[in-house]
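Here's a structure for you.
A single protein chain has been omitted from the complex, and every remaining protein chain is retained in its original position.
As written, the chains take the letters A and B, and residue 1 is the first residue of each chain.
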Amino acid sequence: MKRLNPLLIGLSAIMLGVAPWIINAAPYESTMGLVQKIFYFHFPSAILFLVAALICGVASAIFLFGKKASADGWAIAAAELGLVFGSLTLVTGPLWARKAWGVWWVWDPRLTSSLLLWMIFSAYLLLRKYGGPGSDKLGAGMALFGMANVPFIYVSVNVWRTLHPQTSVVPTLPTDMGIPLWFCFAAFTMLFVALLNLRARLEHQRARVEALYLAEDEA
Amino acid sequence: MIGSFFRVAWHVMRKDLTVEVRSKEVLLTTLFFAVSVVLVFSFAIVREGRAPDDVAAGILWVAVSFSGTLAMGRTFERERYNDTLRALLLAPADRPAIYTGKLLGLLVLLALVEVVLVPLVGLLFNAPILAFPGRLATLLALGTLGFAAVGTLFAAMLVRVRSRDTLLPVLLYPVTIPVMIAGVRGTAALFQATPDLAMAQFWIGLLVFWDAIFITLALWTFEPVMTE
Partner (left out) sequence: MGCPTFAPERATVDKPMSSDFDSVAVVDLARHYGRRKALAQVNFTCGSGEIIGLLGPNGAGKSTLLNILATLISPSRGRVEYGARTAAQGGAEIRARIGMLGHDLFLYPELTARENLLFFARLYGLPDVEAVAQASLARAGLAERGDDLVSGFSRGMRQRVALERALLHDPRLVLLDEPFTGLDQASTAALVSRLRERQQAGRILVIATHDLDVADGLLSRAIFLKNGRVVGSDEDSRGLTERYRLAIQ
């Protein structure tokens, strides 16, 4: 597992480095032109954002109910990555929206849901930072609520009118748009996995250092 | 077992209400805060003596959520004062029962606040609060329940945390947004010129679902989260 990380990072770095050329080679979309190409970064970020939420929720449940201490490392790693990929989504989204629809922000379901989920991640990390001792348990409790909310956020926000392209866009993409998309998707996913591993490992090692420190002067 | 659960919850609620009736502190301050929120928003939004349509619902729910957050913080502050929360946790009573008792006490308090708030909003914004009283009451009840259920858990969690006053809203608002949306949209559907009952029904349904899931989640997580 450990040796995979540098490989994943290296591979994704190369792929992301090459990506601009591949994206450049992709055809222009008829209505939106150049700016539509943000989609190749925006879409993977958004998906991984949701994946991070799922991982954080599951890890928090395992930590709180299964009482596995190591699960907490995964939860905080997923939350931090969720914040990063969420920020990426929330920046690329408005950039696209400005050119495509003329406004920086619209209160459409996907964007609003993403913003809310981003705020939940932020709240979680604030609690972890300022919650004092025992904040790992409190954070886990809060994360459960936050993540269980995801479907509800989506449904409730969705009843408003939407400007977002419907989900059905992706399967109907022509191949020469499909290739750069899946290419970027693979690159981002590898990056995500590698960073998740590294951050979780950092957390586990921090806990080990603490345990060693505490055991230091035991008989 | 079920009997003792409700017995404990009942006694905790009764104790909270007795304390509140004596001092009336939380009720009065929460009530006046809620009224101030309504007034502040009115001044911010009303132009040339008229409020834009549809704001009544929004202002009502904003006032409920702001004042509710305050009330939650205060009721747990009381348990912190003489460390009575520790005494409650020490009792052989089911921990979720204690949570339920505190939740019920908070609901009674918020119901009293809303009894004043709804007519006030109706008055100030000419909102047709008496058009569909049953549905309106249901929306308010379900929305307040959902909001208070999560808030009681979070307030209890934060009781020993130093920045609890600021962390409570920070944690609570993003998580209870679906409740807010459902509450506001449902109420707006009832208040609008041609009421959309089907819409209101949809939001009520969503709230029932949300409340069921999140109250269950709160009952499950109360014990592990409260043990140090």
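We take it that contacts are C-beta pairs under 8 Å (C-beta built on N, C-alpha and C of every residue); 3 or more make two chains touch, one makes a residue touch a chain.
Source: prediction; values computed, not measured.
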{"item": "Which residue of B:18, B:36, B:126 or B:166 touches the chain not shown here", "value": "B:18"}
{"item": "Residue among A:6, A:133 or A:151 that touches the chain left out of view", "value": "A:133"}
{"item": "Per the touch definition above, residue among B:38, B:63 or B:88 touching the missing chain", "value": "B:88"}
{"item": "Interface with the unshown chain - residue positions in subunit B", "value": "1, 3-4, 7-8, 11-12, 15, 18-19, 22-23, 78, 81-84, 86-94, 227-228"}
{"item": "In subunit A, positions touching the absent partner", "value": "133, 210, 213-214, 218-219"}
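The rule we apply is simple: only the chains that are shown with their structure count from here on.
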{"item": "Interface residues, subunit A side, partner subunit B - complex", "value": "64-65, 116, 119-120, 123, 126-127, 130-132, 134-135, 137-138, 140-142, 144-146, 148-149, 152-153, 155-157, 159"}
{"item": "For the subunit B and subunit A complex, residues of the former touching the latter", "value": "150, 153-154, 157-158, 160-163, 167, 170-171, 173-175, 177-178, 181-182, 185, 202, 206, 209-210, 213-214, 217, 220-221, 224-225, 228"}
